[in-house]
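Accompanying notes for the structure given below.
Chains shown are a subset, placed as in the full complex.
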Amino acid sequence: MSKLNVKRPFFMFNPKSYLYGEELLALAKVADEQAQKHPEMSIFVTAPFADLKAISDATEHIIVTAQHMDGIKPGRGMGHVLPESLYAAGARATFLNHAEQPLQLNEIVASVNRAKELGILTVVCADSMAEAKALATLSPDIILCEPTELIGTGQTSDASYIEQTNQAIREVDENILIMQAAGISSASDVYKTIEMGADGTGCTSGITNAESPKQMLIDMIDAAFSAYQAK
Amino acid sequence: MSKLNVKRPFFMFNPKSYLYGEELLALAKVADEQAQKHPEMSIFVTAPFADLKAISDATEHIIVTAQHMDGIKPGRGMGHVLPESLYAAGARATFLNHAEQPLQLNEIVASVNRAKELGILTVVCADSMAEAKALATLSPDIILCEPTELIGTGQTSDASYIEQTNQAIREVDENILIMQAAGISSASDVYKTIEMGADGTGCTSGITNAESPKQMLIDMIDAAFSAYQAK
Amino acid sequence: MSKLNVKRPFFMFNPKSYLYGEELLALAKVADEQAQKHPEMSIFVTAPFADLKAISDATEHIIVTAQHMDGIKPGRGMGHVLPESLYAAGARATFLNHAEQPLQLNEIVASVNRAKELGILTVVCADSMAEAKALATLSPDIILCEPTELIGTGQTSDASYIEQTNQAIREVDENILIMQAAGISSASDVYKTIEMGADGTGCTSGITNAESPKQMLIDMIDAAFSAYQAK
């Protein structure tokens, strides 16, 4: 199957397990409108597994994204996350190896392989430069560089870190897109991160905890767009 | 929230990761018709997480069942299975600690507690008598006794094993229902298992690999019903 | 093989991974002298796996204790902790399911069974009342009740918690000894904990971080002894 093409810049609305059901669906629709408004960008929205189908049915322009996927094939695998089930529900991308769910290396290899077979984009997380380089050899679509020590600090990765990771990853495979998302809590964080050289960025609690999550989501997508245009 | 009441006998169609999407949906509808026909029974149908919503939307009489659930609360928990998301998608029961996904004891405790809060029925798996007794202290709704050595052998648990597990579990908590499902591959296996004293049973590959999965599903549900009536 | 008999009160010096090599060996010898001085008590000393043999060779009166043990039999199991190897190195007890290494329920069952076969005492950890009751059905020798929320707070379990856990566990199996060790940081904490009804207690950083770890170890053992005598 043919995969979607990720455009630059991209923005990832990743509400983790903060949102589900109607509330998440409403924000996904907002993201979908923004995706329609900015066809030059790729907008990803993650959702709990059981929410993927409803979001996929109600949207057209976002890339519906799973939070995880197991590298299994149809068969046994009770309790694991079946790639074919995600695809059938409309997911076209998946996170892998997030800091809140670190995976065994053999699982990452298997999941990336299965994603390639099905045409599912992979967003693979690295919490150190060493991890980023190792993961780059697997040629995922996107590597998210998120130094564990910055998660939840409201402190963003600096220009030197971004430049170093870009270089380290592209030395291995220049086609991999690079996402930097540590500490993003405002539209101006988004702007700076794209300006400093990230291909994309994203946000969780900066949006879900905002006074108006909807407005913050719109502002952040606009900021990513403007920052990239300005380059 | 108030939980559903599990009726006796119950039957669990558990296609694991063998089925997903349209094919699974079609069989779930068959199960739903049978559930309507046998209101004295409880019919459970498990599905991959991403399939739960579609099945729940298309059925009325079955108990839509997740293959697993994490004991987390809305918040972080990227990649984990959020109970609220399952409930919002229509799931009203979940498996826990299946032999293909054994859980830490503290995870089982947390998941059972969260299920009770949300009104989600728990089907907790035990692969030995010792596990069954330990799990009984948590008062799940159903304990599935599946001696690991019989899984996939096509050999069912015998009368003495069924009697022993019934007694061991009921000594701890007499309200727990007991499911026996090792090696069920025909309607007559279902009949015998209920006849020998199980409150419910279920099947995976005996249905998904049958010449006509639909007919096998109907026959097994009928067999469970008849066996219980005959007692 | 015949297991050792655990005497009351017991004291557990559990330096976790804070100590190893010569420094740990020196304190283990101090504990051994105290164990000789207090033959009415059982004194346990835990050690990293690779330190067990040297400690066992250099002591006579303490119960040399592993931090964990896998429920495997001689054979494959590369990288896992073989019970026979621990026994051959002189270990006569093992912790299981510590909060820093929570185990799958089936692993706990397997490890407790293997320990019984070899005559190794089991100290199984519970971080909630529900876990304590479930674990009690496995009849380990000692259950350590350590509410996760108190670990590292320097706050000890109160009398009501101790009484409740004692009762809950003894209802299931009255032969299990009960250890309470949350927040123990001084000899007076030890005294109070035994006074309030624990069969034994223990300490990690309260000893390793003390000005004189050796003196603190002696004082705590004395306090446990005196508190039990006073009852």
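Going by the order they are written in, the chains are A, B and C; count residues from 1 in each one.
Please note the rule applied: contacts are C-beta pairs under 8 Å (C-beta built on N, C-alpha and C of every residue); 3 or more make two chains touch, one makes a residue touch a chain.
A quick note: this is a predicted structure, and the numbers were derived from the prediction, not measured.
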Expanding from the 3 chains in view to the entire complex of this file gives a copy total of 4
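Operating definition for what follows: only the chains that are shown with their structure count from here on.
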Hop count on the shortest chain-contact route linking subunit A and subunit C comes to 2
If subunit B and subunit C share one sequence, what is the angle of the rotation that overlays their CA atoms, in steps of 5 degrees?
180
Centroid spacing, where centroids are CA-atom means, of subunit A and subunit C in whole angstrom
45
Measuring from the mean C-alpha position of subunit A to the mean C-alpha position of subunit B, what distance in angstrom results?
34
Shared-interface residues of subunit A (touching two or more other chains) are none
What residues of subunit A sit close enough to touch subunit B in their complex?
14, 16-22, 48-54, 66-68, 72, 74-82, 84-86, 88-89, 91, 95, 98-101
Seen from subunit B, its contact residues with subunit C in the complex are 97, 102-109, 113, 127-128, 130-131, 133-138, 172
